[in-house]
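Shown here: the complex without one of its protein chains, the others still in place.
Moving on to chain A:
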Amino acid sequence: MTTATHAAGTTPDIRKAGFGRVVLSEWTKIRSVRSTVWSLVLLVILDLGFTALLCGLTAAQWSKTDAAAQATVKADPTGTILGSGFFLSQLTVCVLGVMVIASEYSTGMIRASLLAVPRRVSMLAAKAVVFTLLIFVLGTVVSFASFFIGQPILHDKAPVALGDPGVLRAVVGGGLYLAMLGLFALALGAIIRHTAAGITGVIGFVLVLAPLASLLPGSLGKHVHAYLPSEAGQLIARAHQADTDLLTPWQGYGVFAIWTAVLLVIAAVQLRSRDA
């Protein structure tokens, strides 16, 4: 439709084309900082290392393990394998998610970013898209690797195959979980704007709130616990629901997504209204 008759300079789709450019720029930003690259390497090492370590321990200690614990592993070997991998590696995603945005504030880069993209929310959105996709891709790869490392180790005690019901979904779910966790951390980092405080906040959510919630009396504690972001989110990375689960995997992931969306909205509103 656009013909030569259109005067140069009055390109109508200039803003639509803009978002792609901002995404490209955010990708350059992420890949050009050494600490991001190292965090991602650490993510892979921790995930695979702990899969091997914890699954190996589980197999080695099998005869000394009580029947209830054995039953849990047998019911969902996939969850055990992937969970062993996440156990520590998810912290690198939390740290990285906060850092990706908070380091812009601590270094002053945010001012250059906002001068280049004064439609601030589009900068935040591009950053979120790039980071979430990156973690999803890497997280899914790591998740598959973790599964294929853990599966043979546990095979004699708790056999599982990728074709078993729910298993493929859980393995891909591992990538989905880490991606949402990264986005959650990024949103919190954008609100708090301070690296150390942001990391503390996310880790508080992920590691501290869950055990605290289980201390609450009776069904209240159970419900609060089930709806906590990381607890609800992790359900997607389990092949089988436990009888005690209040949410299905996708419901759980939905709850995690809602938490994240709320934080993102708060972050966007603040970004628009606060001085940079």
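Just so we're on the same page, a residue touches a chain if its C-beta (ideal position, glycine included) is under 8 Å from a C-beta of that chain, and two chains touch if they have at least 3 such contacts; residues count from 1.
Just so we're on the same page, contacts and distances are computed from a predicted model.
Selecting from "ABC transporter ATP-binding protein", "Fe-S cluster assembly protein SufD", "Osmoprotectant transport system permease protein" or "Carbon-monoxide dehydrogenase large subunit", the unshown chain of this assembly corresponds to "ABC transporter ATP-binding protein" (UniProt protein name).
Of A:L114, A:V172 or A:L246, it is A:L114 that touches the chain left out of the display. Only one of A:K29, A:H225 or A:R238 touches the absent chain when the whole complex is considered: A:K29.
Although one chain is not shown, part of chain A still touches it, namely residues 14-15, 17-18, 21-22, 24-26, 28-29, 32-35, 103-104, 107-112, 114-119, 273, 275-276.
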